[in-house]
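Here it is, the structure in full.
Apart from one protein chain that is not included, each protein chain of the complex appears where it belongs.
Chain naming follows the written order as A and B, and within any one chain the residues start at number 1.
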Amino acid sequence: MESLVISKENFPEIINTIIKSYRLFAPTEENGFSGFNIIKDYSEMDLSYLNSRMPPKAILFNQTETLFLMKPGAKGSIKPKEIRNEKTAIFAIRPCDAKGFRILDPVFLGNYVDPLYKANRDNSVLIGLSCNQPDSSCFCTSFGDSPASGKYVDILFTDIEEKYLVEVMTEKGKGFVNDFSRFFSPASPNQIEAKNAKEEEAIKLIKRNLKVEGIEEKMDKMFDHPIWEEYAKKCIGCGTCTYLCPTCHCFDMQDESTLDKGARVRTWDACMFPEYTMHASGHNPRPARMHRVRNRFYHKYSYYPKNSGVIACTGCGRCIRYCPVNIDIIELMNRVSEMEL
Amino acid sequence: MTENPYQPSLATIEKIKVEVTGERAIKTFRLVMQDKKIQEEFSFVCGQCVMISKLGKGESMFAISSSPTEKDYLEVSVMKHGKNTSALHETEEGDTVGVRGPYGNHFDVEGWKNKNIVFVGGGIGMAPLRSVVNYTLADKNRDQYGNLDIIYGARTSNDLCFKDEFAELQKREDVNVHLSIDVVEEGWEEFVGFVPSNLLRVKPPSKNTIAITCGPPIMIKFVIQNLLELGFKDEQIYTTLEMRMKCGIGICGRCNIGNLYVCKDGPVFSNAQLKNLEGDL
Partner (left out) sequence: MVDQKMLVEVAKETLAREDVKYIIGYKKGSYGFQTSAAFAYTPKDVEEFIFTPLCNKNLAKYPLKEEKLPLKRGEEEDKRKIGLVVKGCDSRAIVQIIQENGMKREDVVLIGIPCPGVINQKEIEKRFPNQSEITDINEINDEYVFTVEGKEHKIPKQELLAEVCKTCEYPNPVLYDVMIGEEVEVNPKAEYEGIKDLEEAPLENRWEYWEEQFQRCIRCYACREACPLCYCSTCMADLLEPQWIRRSVNLSENTAWNIMRAFHLAGRCISCGACENACPMDIPLMELNKKLGKEVKEMFEYTPGLDIDAKPLLGSFNPDDPEEFIK
């Protein structure tokens, strides 16, 4: 790993230089909250954000995406979708959201490779920005991660007051930094120390902790526990938690067509909706909210870890912050953790 | 360019056979890939599934109901239920559909050689079993398997799928067919009652036997109970499960039972596996 610095005076210029050769996504503020958008100028960027309301997963895994085009009907035909390779940089992605991609990778790049996700992933450089001001729902530290972790990004920026410390984490990151090398200079030990101090401060701001130790084994014994019903009672069954989650990846596929042209489209779907699992026959393997709520938590903390070795939750806190009925994954999972069986 | 696993190949409906008429209509579609090379390379094993779509109406997963020994085509038997299946029922011979697959695991027909096989099917659940029946009965395969017993039922005699084929099978000496319907009907001479009861009546011996079952979830449940009662071990009982599916390749998420995806880790499960599986069926 290489540590560099860039001065804040040079910062607008590097961003505007990157924009010339990359599709650059960066946080912007609209309607009072932050979102990742393609920017055309440095000035559009707003770094005074905690995190974007929608996770940047939406950039690599669009909420609505055409899978292929078609001429519908009895003598139908298919026109393949052109997969675009666009050089993309995502700037100021938070470490938790970058980890989200690490969790999506085995799903989309497993035995069957999703060509849309793969093209987006391969063509994107993830440039992280350390979180200096986590809020009351953040809990990335519960997973041994840190608000200033460079583990899941190609390059990590950290605001150390007069400068940004720039840590180059991967080969891809190295290539990127080399392309813009004139903006960077080597970091001094003091500057590296300044980042560590920032990181420590940020970690201190994270007050809530989800006790993950042994949780998978615990859940193996809790499938029929009444706790799922208890939380399902107050769940209203909307898709907020799933759509705002950086690791939720379920989707629907639908044909959307007129008489002579159409497309097979995939859209995000949510396991909280009863239609999600409803068979055409009317049989539903998860007929009640209890089944659906339980499945969501099991997927994150039991099924996914069984298949891929890590918990499918990054501690970004969105599901807690935006749940309209205060279903709080930290509270729930800590009760599971502490449960005496 | 990376292959797009969501994009189907085109196939022509070569033949449509009406199996069941009325409210729970079933038709069997014989499909031939339009690209000769794809048809030649299309190989599958009994129990595997394919995604079929009437373009513009969606896509659904079906068990392949023909046998892998029939090389020039594949068949699926479709009950009219939702948007896509209704559209498929409106198609005519010569029409084009999209086909993706084959997907999922399969029945271990190789490993079952020299064993007896009991088939227990209900309604449209006979479709995946038909693939195994026709495979084991194929000229070159028949002597490699022991006794074959088919226990099959439906709500009414009209709802029985593959009626003409069963009529042919009943004439054969190397396979036993035990049909049933749920309620009494004039002219029906075979068993009246539910499939699990017919199973108990037929009492197939469990020794050196594999039982495979498919049908409505409630039927499967009681069939398994009764098979266990008849002395079958969990490892001798196989079923093939159904779930709502979209991608068919383990990505879209909805067909999970516990940490397994029916589309890719199933659809075939032994009862030994099912017993250890905690999830919503």
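Methods note: a residue touches a chain if its C-beta (ideal position, glycine included) is under 8 Å from a C-beta of that chain, and two chains touch if they have at least 3 such contacts.
Just so you know, these numbers come straight off a predicted model, no measurement behind them.
Novice: Please identify which residue in A:3, A:254, A:277 or A:295 touches the non-displayed chain.
Specialist: Of the listed residues, the one touching the omitted chain is A:254.
Novice: Just name the one of A:1, A:83, A:197 or A:236 that touches the chain not displayed here.
Specialist: Hidden-chain contact among the options goes to A:236.
Novice: Using the definition of touch stated at the top, determine which of A:43, A:64, A:111 or A:196 touches the missing chain.
Specialist: Looking across A:43, A:64, A:111 or A:196, the contact with the absent chain belongs to A:64.
Novice: Would you write out the residues of chain A that touch the absent chain, in ascending order?
Specialist: 30-33, 35, 50, 53-54, 63-64, 133, 135-137, 205, 207-208, 230, 233-234, 236-240, 242-244, 252, 254, 256, 265, 267-268, 270, 273, 275, 287-290, 320-322, 324-326, 328, 330-331
Novice: By the contact criterion defined above, which parts of chain B meet the unshown chain? Give residue numbers in ascending order.
Specialist: Spelled out for chain B, the touching residues are 58, 82-83, 86.
Heads up, the rule we're going with is that only the chains that are shown with their structure count from here on.
Novice: Between chain A and chain B, what's the gap in Å when you average each chain's C-alpha atoms?
Specialist: 39
Novice: Help me check something: in the complex, which residues belonging to chain A touch chain B?
Specialist: The contact residues of chain A facing chain B are 67-68, 70-78, 80-81, 83, 107-108, 110-115, 118-119, 220, 223, 249-255, 257, 262, 264, 266, 269, 271, 276-281, 283, 285-286, 291, 295, 298-299, 302-304, 306-307.
Novice: Which residues of chain B touch chain A once you look at their complex with the stated criterion?
Specialist: 1-8, 10, 53-60, 81-82, 85, 91-92, 95-96, 98, 216-217, 242-244, 246-247, 249-259, 264, 278, 280-281
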